[in-house]
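A single protein chain has been omitted; all remaining protein chains appear in their positions.
By letter and in written order, the chains are A and B; residue numbering begins at 1 in each of them.
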Amino acid sequence: MGEPIIRLVNVVKCYHENQVVKKLNLDIQQGEFLTLLGPSGCGKTTTLRMIAGFESVTEGQIYLEGNNVADLKPNQRDVNTVFQNYALFPHMTVEDNIAFGLVEKRVKKSEIKQRVAEMIKMVQLEGMEKRMPAQMSGGQKQRVAIARALINNPRVLLLDEPLGALDLKLRKQMQSELKHLQKRLGITFVFVTHDQEEALTMSDRIAVMNGGVLEQIGTPREIYNRPETKFVADFIGESNVLDAYVTEVSEGGIHVKMEFGDAVLKAGGFVEEEMVYLCVRPENLKMTKEAVPNFNIYGTVKEHIFIGSVCKTVVELASGLEVKMTSPQTDELYAVGTRVNIYWREDQGVILHTKEEQLYNLIENTVQIEGGMHEA
Amino acid sequence: MDTKKLQKSEKAGFAPLSMLYACLVYLFLYLPIAVVIAFSFNTSKTNIIFEGFTFEWYAKMFDNRQLMESFQNTLIVAGVSTVFSLVLGTLCAVGLYKFEFKLKSLVSNSLYIPIAIPEIVFGIAMLVFFSSVHISTGMFTLIVSHITFSMPFVAITVRSRVAGFDRSIEEAAKDLGANEFRTFMRVTLPMIMPGVISGGMLALTMSLDDVVISFFTAGPDSTTLPLKILGMVKKGVSPDVNALSTLMILGTAVIMVISQIAQNRLEQRQGGNNSES
Partner (left out) sequence: MKHKWNNRLPMFVMIGPAFLWMAIFVLAPLCYVVGISFLSKDSSGGVMFPLTLASYFSLWNESFLTIFSRSLLLSLQTTIICLAVGYPFAYVIANAPKKHRGLLLLLIMLPFWINSVIRIYGWNTLLRQEGVINSVLMSIGIISSPLEMLYTDGAVLLGMVYELLPFTILPLYASIEKLDRSLLEAASDLGATKPHIFTRVIFPLTMPGIFAGSIQTFIPSLGLFYISEMMGGGSTMYIGNLIKNQFLSARNWPLGAALSLLLILITLVLMKLYTKVGSLEDMA
């Protein structure tokens, strides 16, 4: 990876006393499709708006191609935005909407005409040049909004939940169109959404935010398969998160104990007596009546829920905690009331430090580093 | 079925009576106007009995220098005060919408003062104020007072239009490279245009209509048409005043209808900011 096209360094945003973005560091690479994902109020939209220039930065720097743009106005930044509700100019035709940016740049009329025509062709709105926004459907407005932003050849295109107002079918279609458009143009897209499925299907990388903090950044696969925090595991897809306690760390793996059983798992970087989370996706969880090496977690089948392609089974553990698992509907199912043992493939479960432990480790590491520096 | 029938019959019985009532009220409102117009075609010199039909007053009114002067004053005052109150009021309304600041409630409440207090108090307040700063009444004071009472109406009308405004549309303009001024000219102003037009019309008619405040702020050389007529009523009004009034009535009606149509056109074109949701 080369020089990032956008770099956020220790960016803080406060509204009055309220910190909505806390010391955010984020590098966005040239040409990638990066999604800011998180629940509402996590600071993702604020982050996008700071990049666009609609919100001032309380602390920190935002670099666009190496230049700090934190103090520049939106009209001085080489980025363009596609707004959540499209924000088309209601008093202008489709053509005039798309040409807006070029008119501001004082591009020659003949060139504007030609480029607008190209854009209209690209977003497949031929024949609608003279329409007013009020006469268009949501999907068409969306295309106008995209064309209006892209005609300026921005270095980065920012998209603030642009598909939120569309119905499901149209939304799926626009998702793939947007993705293809991005691939073809090679422009960096920064996309904000709260819809994890949308994020997973469209993105090259996903940055998961929560409470103004960047929880994890990685490819969709990394985010889904190897969540680094409990929040990510919970938020992306469905996950069973179990509290556990490390009793022993040995060559064979770490021994963990839960309220309702114990297991031996392969993992490194954990210490004895540490509290951990075990995260397993429902589709990776399996059950059997027989004993399984290393797993000793028993429960009772409580109910089966048929949901189409798969069947969802709820198993109640001895402690009363319920775990969910899904299996292909063709699989034979244990009858309700059967006592089963729960297990998963070693590489399909994730063990996470709890927050306090992370902090503890961090302090320890820092002390070590500092100690080392002193010695040197 | 039953209730439907009942409702229908009720409506059928109700409608003619209510129509009649509405017509009576309209008659009440339009009767004096009709009389003014009718007497402008009267051959008699006095406005008392209708004797015959003539157009002569429409020619003669141009010879009545005092009348023409007051008419001219009325137009100048209305024109100038409308322009000023439009600019001040529109900027203020948009500013109040855009910015948050400490004295905001003071500013927006001060807009309601001229609306709320009786006109006569406002008129005498201006009179004593001007005399205290040694400005003698005349065209200047007249125009200033008209701007003062019509500007709040413009600001409030425009503000109600701006209130339903999607902020991201202005952001979009800036995002596409427009600065503050260009954004205002190319996006904000066109979008609030219907509000600005109706604010302007309000200012114009209020200025043309005003008697009470002008009574105190007009000088001897700057009477407006309403003041002139007021002064003439007791001595008897000659029909050339009716003729001029008729022209003014027609003129106002035409302007109002045109502005109403223009406004509807604009609204329709923009289709409301959120027609879909």
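For this structure, a couple of remarks:
By our rule, a residue touches a chain if its C-beta (ideal position, glycine included) is under 8 Å from a C-beta of that chain, and two chains touch if they have at least 3 such contacts.
Worth saying up front: this structure is predicted, and the values here are computed from it rather than measured.
The missing chain, though absent from the view, touches B when the full complex is examined.
The chain that is not drawn here is touched, among residues B:M61, B:V77, B:I147 or B:A178, by B:I147.
Between the chain not shown and the residues B:G95, B:P190 or B:G219, the one that touches is B:G95.
Within the full complex, the residue among A:D71, A:E118 or A:E197 touching the omitted chain is A:D71.
For subunit B, the residues touching the chain absent from view are 18-19, 21-22, 25-26, 28-36, 39, 47-50, 88-89, 91-92, 94-96, 98-99, 101, 107, 110-122, 124-129, 132, 144-145, 147-148, 151-153, 155-157, 160, 180, 205, 208-209, 211-212, 215-216, 225-227, 229-230, 233-234, 237, 245, 248-249, 252-253, 256, 260.
In this text, only the chains that are shown with their structure count from here on.
Residues 166, 168-169, 171-179, 182, 186-187, 190-191, 193, 266, 269-273, 275-277 of subunit B are the ones that touch subunit A when the two sit in their complex.
By the touch rule above, subunit A contacts subunit B in their complex via residues 52-54, 73-75, 79-81, 83-85, 87-91, 100-101, 104-105, 132-135, 138, 148-149, 152, 165.
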